[in-house]
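Of the protein chains in this complex, one is absent; all others appear in place.
Moving on, here comes chain A:
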Amino acid sequence: MEQAPPDAPRQLQPAPLEPLGLPDAGLQAAAGEGDEGAREEGPGDGTMTENNFWLKKIEISVSEAEKRTGRNAMNMQETYTAYLIETRSVDHTDGQSVLTDSLWRRYSEFELLRNYLLVYYPHVVVPPLPEKRAEFVWHKLSADNMDPDFVERRRIGLENFLLRVASHPILCRDKIFYLFLTQEGNWKETVNETGFQLKADSRLKALNATFRVKNPDKRFTELKHYSDELQSVISHLLRVRARVADRLYGVYKVHGNYGRVFSEWSAIEKEMGDGLQSAGHHMDVYASSIDDILEDEEHYADQLKEYLFYAEALRAVCRKHELMQYDLEMAAQDLASKKQQCEELATGTVRTFSLKGMTTKLFGQETPEQREARIKVLEEQINEGEQQLKSKNLEGREFVKNAWADIERFKEQKNHDLKEALISYAVMQISMCKKGIQVWTNAKECFSKM
């Protein structure tokens, strides 16, 4: 169930935006060969219709990144990158967009936003952030967070995150999210004032639950298993891809040496000189073409990485279910034992061990009044317990229903996105092959003219 913060009037006015598609939508448009157009992935069939009556749409972009220095919590100087978030409102009728908000945020603020969403929407598969530190790097890529290429890819990743949140039927209505986009100053304080950190389940508690829960919903168990597999296979794939990229880089770049040597050699050749020289030029072109190719591939890797991190989000939902289920089981257990105690007191039989029973045996029977008092307390507790159990059950069922709805939505999104990513990979390979054919055809011509 949604636990949206109270201030209803400050909800996000514009509708969940028409998704702009991933930043490399251009590439995907090519991949889809016209039959997909802009990524029309919506939040799922049902929810899209209820937003259609909103007249305006918004566009969100993370358009710039800037290096800044400031002082951190320990008053030490630090360098960090700030990202410019621009929100535009798009008029439905004429498609014109107007800049409505623009502010700077740093990565840690994005993290804060996400942590908040995780606590308040535990049944939602919350979109992941791009990686904090560069992983799966191949040799040319820098693992430095300040490296411009890394910053650029992170900028795109952050934009993607915001678009995902904004196109989620539930998350998009969140006030804190709205404020994130619109209120630069004081936003951190506002978030902290919600006290969400206190509401967060402790990891220890969650871990405990995982081991002790007796009857989790089978679907969630399967989901957890799936998310483990997904994480494992994508990590493996990304690792090997990085190695492949490294090797490919090597092959292309070594050819560049031909260019230099051919050029030097051509100086002493009369008939062969021209051919050698121009062939050498093509070798240079070939060698430098790998840079763009691998940069494109890096975007593909980022798409896969998003789903690698999504696996963790899936696991978070499963954990919440386990926790709730465990809570429920504990409450039921507690209730059952109280009922039993009550029964025993009432009938006078002592079947279960209780301290009171022991002390009674040791120090003599209690008076009927004492017993009555105890029974009364227990009955009250049992009543309360039954109420609680009822509401916990309800909560649990609501949670499962909502979570599963979001998981289905997620599954569709995932299938669509991954398929698109794989197709875009094929498109990249095709482009690489075409470039290769061209360069080598040119080189061959030069060679044959030698």
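By definition in this document, a contact is a pair of C-beta atoms (placed from the backbone, for glycine too) under 8 Å apart; a residue touches a chain by one contact, two chains touch by 3 or more; residues count from 1.
We take it that contacts and distances are computed from a predicted model.
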item	value
Omitted chain (choose from "Sorting nexin-7 isoform X5", "ALA-interacting subunit", "Response regulatory domain-containing protein" or "glutathione transferase") - UniProt protein name	"Sorting nexin-7 isoform X5"
Touching residue (missing chain; options A:98, A:146, A:233 or A:394)	A:233
Listed residues A:70, A:148, A:195 or A:250, member touching the removed chain	A:250
Positions on chain A where the hidden chain makes contact	31-33, 35-36, 226, 229-230, 233-234, 236-237, 240-241, 243-244, 247-248, 250-251, 254-255, 257-258, 261, 264-265, 267-269, 271-272, 275, 279, 415, 418-419, 422-423, 425-427, 429-430, 433-434, 436-437, 440-441, 443-444, 447-448, 450
